[in-house]
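This view holds just a subset of the chains, kept in their places.
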Amino acid sequence: MSGLDGLYQELILDHSKHPHGKGLAGEEGRSAISHQRNPICGDEVSLRVRLDEDGERIRDVTWEGAGCSISQASASMLSVLVADAAEDHGGMPRARATALIGGFREALRSRGAIELDEETFADAAALSGVGRYTARVKCAMLAWVALEDALARA
Amino acid sequence: MSTADTPRLDAAALRADFPILEQTIGGERLVYLDSGATSQKPRAVIDAEVAFLTHANSAVHRGAHTLAAEATELYEDARATVAGFVGAEAENLVWTSGATAALNLVAYAIGNATAGRGAPASTRFALHPGDELVVTETEHHANLIPWQELAARTGAVLRHIPVRDDGTLDLDAAASVIGDRTRVVAFTHVSNVLGIVNPVADLVALARAVGALTVLDACQSAPHLALDLPALGVDLAAFSGHKMLGPFGIGALYGRTEVLEALPPFLTGGSMVTTVTLDEADFLPPPQKFEAGTQPVSQTIALAEAVRYLDRLGMDAVHAHESVIERRMMAGLREIPGVRLLGDAAGAERVGIAAFDVAGVHAHDVGQFLDARGVAVRVGHHCAKPLHARFGLTASVRASTSVFTTEDDVDALLDGLAGVRAYFGVES
């Protein structure tokens, strides 16, 4: 898939229209929030991460924000990724989240050289195409940077 | 000027003067509607700079060898040419690296006067706590933040003239905002978002009545309108070369003689001094007083070529052409469902800039969608966040014209926009 449709895959448009995890959950238990902003377009995201008691596993990720379809879809996909891990294994381990964020960043900065693997990134793999649009990388990264920052504070 | 008298301009033919327009973007013809951010350069401008670099390149005002003398002449001729383009004399034109630098120059020079620097005459610019600086709600950040910072450093108060829903300035409010405490009124000639020409004469009259200094941001007027800055009556005015077919890295500050003479210097260094000891320096008269360091000589020469290019077309013809394009663009935009124009004041004098919101589709997505069709527009807040906030937005899409913008270009924009909401699945 090339051109515009390679960027705006069906899945991305779906997520942006029907976002998951949108609406900040209550500040229950061990949690932290991060506000991130893309100074170029003014897009913002506020993202809350909630952890289990010993702070090792992520219970959920919720967010609020306004922005382009890429930034909205990306936040939604990130939220789903964490939610699935929580369902399957009682929460995504912190280290795993950090690794995912790192891998995501690397792929997006690769100018299209690295494809995100569907097995690992689930729906977010559809964001691979963003790497070829350097001006949009920040849009896709916004929620992921917010999670990274929130984890550092939690 | 009646349309019959106005010289015509053949925009489609002018495209051939701009080498970058030969490009295709993903196979599509490049429709460049981002001249408001930076203009493209005609071949003549690029050639003038290359010719200088390969034949006369040298630092100026510093030496006696042949290249240096030649460069100095070209540099001072360029000053006279660009000054003439805005109706001014050479000695009233200070080279700067751009409009941002020019506006900062003014704000910092006033700060320096406040700190007791400059000639005795500089004290007239010194600010005192409670003094007021006035801007408008339509300002570009370049004509807003320097004044915020000056206010913060000096204890002065920053006030603003509000904008009405239709994008015009609220002149009634202006008359009450500008008062006895007002020391500076800084405002844009044309908003880089709305494209509306502000009422310079009214604002100058209000400022003059209270003895305030007027600072005009002419960034978006200089490329599009015939300018006569002395006739406008402003004390100071700033513009950027890269927005008027010239190169990056060069712009100018125009100033009335007595204002430039009285303002303290801003940047200090070489080529702006008379005597210098280890302890203190004396400064040359304007414009040199404000031109510290090695000047961007090749860029001044290229900018002079750019204004000669515009002069050959005739600024009345440029404005007439861009008005035709602008009206077609605005009319077309009004008809697209979901498109909301920012500042669509009926009967307002305008240049070819249109900013709008597309309901349900983020500006970034609109821009990307258009880009895939070869249409380059700007998306974001265009460095005018307060104005966007005024209209309840964080970002908008902006299309802006140049001398080479054709009706086909406008139609490509309108065709693209007609399909954008469907693509992103927004019902209309």
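Just so it is clear, A and B label the chains in written order, and each chain counts residues from 1 on its own.
To be clear about the criterion, a residue touches a chain if its C-beta (ideal position, glycine included) is under 8 Å from a C-beta of that chain, and two chains touch if they have at least 3 such contacts.
Here the structure is a predicted model, which is why all the values come from computation and not from measurement.
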Can you tell me how many copies of each labelled chain are present in the full complex, written as a formula?
A x2, B x2
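In the analysis below, only the chains that are shown with their structure count from here on.
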For the pair chain A and chain B, the C-alpha centroid-to-centroid distance in angstrom is 39
Hey, which residues of chain A end up touching chain B in the complex?
3-4, 7-8, 13, 16-17, 40-44, 66-70, 133, 136, 139
Interface residues, chain B side, partner chain A - complex
26, 361-365, 368-369, 372, 379-381, 385, 388, 394-395, 423-425
